[in-house]
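One structure follows; several queries about it will come next.
One protein chain omitted, others in place.
Showing subunit A:
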Amino acid sequence: MQRRQLLLYGAAGAGVLGLTLFVGWWRVDGPGAPEPKGQRPLPLSAMEFRLTDHEENEVGPGNLIGRPTMVFFGFTYCPDVCPTTLSDISGWLEELGDEASEMNVVFITVDPERDTVEAMAEYVGYFHPVIRGWTGPEDQIARAAEGFRASFERVPTEGGGYTMNHTAGVFLFDAEGELVTMIDYHEPREFAVPKIRRALTEDVEGAT
């Protein structure tokens, strides 16, 4: 049935191809063009937000400068993507061994309504001990997301609940707070770990 619907949409789409192309031009290059998406995150030193970590410390981007940092956005009511990212990261950190303790690793919730400090504390406790959980008022979360050029959106589900769409990649920064690279969602360990090592080495070079 879904397939048939897709075919119908396909046929309808072909019928209005000209219009679509025009709308496409309008939105992409024309006067309706939005702010460019997928921009580079700001350096951590240029970000401004105040959150609370899972041990009730006041934290902000300044806490992340001085050591290489991994940041990702998610929420603890997320059954699939977020635990997968957290367990992937835990695996990378295990592989790094002692070096893992030279990093900041922060999970920022996009669902502060449900993810209180206590909820974050309980949740991160199941993963690698280096991982910190940050939450706070919605406007501060929004400012954080803006700095990282991350996005999130609340989506109602049937049954009256809601889920969150959110940027799923991991942001990797060097010790000075400059973005090194992104690690994509569920990126295999053999690609992710060398990227992290690169951030750790840049740190060493910067220090000498």
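The definition used in the following text is that a residue touches a chain if its C-beta (ideal position, glycine included) is under 8 Å from a C-beta of that chain, and two chains touch if they have at least 3 such contacts; residues count from 1.
The definition used in the following text is that contacts and distances are computed from a predicted model.
Engineer: Missing chain, UniProt name, options "Sigma-70 family RNA polymerase sigma factor", "Nitrate reductase subunit beta", "Copper(I)-binding protein" or "Fe-S cluster assembly protein SufB": which is it?
Structural biologist: "Copper(I)-binding protein"
Engineer: For a quick check of understanding: of A:86, A:130, A:144 or A:200, which residue touches the chain that isn't displayed?
Structural biologist: If we include the chain that is not displayed, A:86 is the one touching it.
Engineer: Residues of subunit A in contact with the chain that isn't shown?
Structural biologist: Against the left-out chain, subunit A lists 1-2, 37-38, 76-77, 79-81, 83-84, 86-88, 90-91, 122-123, 126-127, 151, 155, 157-159, 161, 163, 165-169, 182, 184-186.
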